[in-house]
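Just one protein chain is left out here, and the rest sit where they should.
This part shows chain A:
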Amino acid sequence: MISQTFYCEMLSSLTRAMLSSSSPPPSSHLLLTHSSHCLKTPNLSHRQCKQQKRWTHGSQRASRVVAYYGLKEPPYKLDALEPYMSRRTLEVHWGGHHRNYLEGLNKQLEKSDILYGYTFDELVKATYNNGNPLPEFNNAAQVWNHDFFWESMQPGGGDMPKLGVLEQIEKDFGSYTSFREKFIEAALTLFGSGWVWLVLKREERQLKIVRTSNAICPLVWDDIPIICLDMWEHAYYLDYKNERGKYVDTFMNHLVSWNAAMVRMARAEAFVNLGEPNIPVA
């Protein structure tokens, strides 16, 4: 059994090798990317890796360690969001759906040498293939979306955003109330399965509310997501049955993590200049 540190070293050197040829990912949703995640004590529930492959390359015989994605736990216990999102929902949603997507993705990556080398954000964009998604897209994007979703919530969440996020919301929507109304409306008028996002648009340098269907993630349009809400029925059906309005209200009042939004916003400002002064032309 390979020790954890050795695995981490192998993984980081592998990742470094892969990353050296491409530019750093501009929009991973956390300050830490997946590769560096293993350098601190990981909060992963299980790690699948360590498949030794013998490589016969002429005279060189190297054993290759292949790494797979592990299922990231939400940053809170599964019952921490009670009574707004039950433990049962977390168990089925995270342990069932999210895990299935992840295992499906790993199986698909096993077979694809090209896709295997991408970082997670880039994988989502690459498999989207500009609107013609590859079969791996669904799994990759859904894993990404769900990771982002768990981190967009916290126990004791809701309430109002503060500081920079609040300022930007007020700038782009007029007021927090108006933003909240628009967000809720977007969620309730979404037909079928999908997600609702608050994203920062790079070109317009504005926050916008975006709805996506099924697995689509605004990363593919190069937007920077700030928070998201899962409007697939499996996200709320056990707790709220068909009462979507109640679910969305509860999310806004008690679950949404403005702290996470602040972190993501801070990072986004490294890539999007929000404070550009209006320089008058003489």
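Here is the rule we go by: a contact is a pair of C-beta atoms (placed from the backbone, for glycine too) under 8 Å apart; a residue touches a chain by one contact, two chains touch by 3 or more; residues count from 1.
Note that contacts and distances are computed from a predicted model.
J.: Not counting the visible chains, the remaining one has a UniProt entry; which protein name from "Ubiquinone biosynthesis protein", "Histidine-containing phosphotransfer protein", "Superoxide dismutase" or "Tryptophan synthase" does it give?
T.: The correct option from "Ubiquinone biosynthesis protein", "Histidine-containing phosphotransfer protein", "Superoxide dismutase" or "Tryptophan synthase" is "Superoxide dismutase", the UniProt name of the unshown chain.
J.: In the full complex, which of A:Asn129, A:Ser178 or A:Ser213 touches the chain missing from this view?
T.: Going through A:Asn129, A:Ser178 or A:Ser213 one by one, A:Ser213 is the residue touching the chain not shown.
J.: Can you work out which residue in A:Gly96, A:Gly156 or A:Gly174 touches the chain that's missing from view?
T.: A:Gly96
J.: Touching the hidden chain in the complete assembly: which of A:Ser112, A:Ser193, A:Gln206 or A:Asn259 does that?
T.: A:Ser193
J.: Would you mind spotting which of A:Tyr69, A:Phe120, A:Trp197 or A:Trp232 touches the chain that isn't drawn?
T.: For the chain that is not drawn, the touching residue is A:Trp232.
J.: Touching the hidden chain in the full complex, which residues of chain A are there? Just list them.
T.: Contacting residues on chain A, toward the hidden partner: 92-93, 96-97, 100, 138, 191-194, 213-215, 232-234, 237-238, 241-242.
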